[in-house]
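Let me begin by handing over the structure; questions about it come next.
The complex is shown incomplete by one protein chain, all other protein chains being positioned as in the whole.
Coming up: subunit A.
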Amino acid sequence: MSQLAEYTICFLLLLGGAFTLVGAIGLARLPDFFTRLHGPTKATTLGVGAIMLSSVIYFSSQGESIGISEILITVFLFMTAPVSANILAKAAMHIGVKTAENTEGQPWEQ
């Protein structure tokens, strides 16, 4: 494996780990349910994206086949993350979860 590939993999792994950590901190720190919803969607998008990219580079530079399955995993995650966030938000609106006091605007009723 070339030096460049190694550094790129390290960088991407650290970046992905850092973003997943920040997402988890956000989950603990943010004031209400709707703001906490932003934490996990963010952690999956950039965090998982970076980790998957590093995995693709690692297995490609090992001389094995190009990591198509990793790319597919990323695509599937990117397709399902918004749907789960949407369902969570809908469920929270349905049971009337309280919003943070400084929230502007209201979730509607229908």
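Some observations on this one:
Assume a contact is a pair of C-beta atoms (placed from the backbone, for glycine too) under 8 Å apart; a residue touches a chain by one contact, two chains touch by 3 or more; residues count from 1.
As a working rule, contacts and distances are computed from a predicted model.
Comparing "Beta-ketoacyl-[acyl-carrier-protein] synthase III", "Na(+) H(+) antiporter subunit E", "NADH-quinone oxidoreductase subunit L" or "ABC-type polar-amino-acid transporter" against the UniProt entry of the hidden chain yields the protein name "Na(+) H(+) antiporter subunit E". Looking at subunit A, the residues touching the absent chain are 18-19, 22, 25-26, 29-32, 34-35, 37-39, 41-42, 45-46, 49, 68-69, 72, 78-79, 81-83, 85-86, 89-90, 93, 99-100, 102-108, 110.
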